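Every protein chain except one is present and positioned as in the full complex.
Moving on to subunit A:
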Amino acid sequence: MAAKELPVVPSARPGTMAAGAAMERIREQRPVIDHQKCNLCRECLLYCPDAALAVDKGEVRVDWHFCKGCGICAVECPVRAITMVAEYAGNRGFIEK
């Protein structure tokens, strides 16, 4: 049998970690974006380690499924449009949608 004909057995489907992610459990603070201040410079998009930020319909939006609340976006925003607010998840509180 040629090497080409050997079956390829991937151990996981691509991107399946994204499907199972639920960062609400580990997030202690969350970014709040002031859309008035935001000038869509897109700096925060590449500084997010979790791919949680994206520009959608002319606004930067946070994917709450991915955001771990590290706060890099708030520190790096050149116009200070992002602030971090405390979030209480789990049995101590609730998640505001």
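The rule is short, and it goes like this: a residue touches a chain if its C-beta (ideal position, glycine included) is under 8 Å from a C-beta of that chain, and two chains touch if they have at least 3 such contacts; residues count from 1.
Heads up, the rule we're going with is that contacts and distances are computed from a predicted model.
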| item | value |
| --- | --- |
| Name of the absent chain as recorded in UniProt (options "phosphoenolpyruvate--glycerone phosphotransferase", "Histone deacetylase", "Oxalate oxidoreductase subunit beta" or "ABC transporter permease") | "Oxalate oxidoreductase subunit beta" |
| Residues from subunit A at the interface with the omitted partner, ascending | 3-4, 10-21, 23, 26, 41-43, 45-52, 54, 63, 65-66, 68-72, 74-76, 84 |
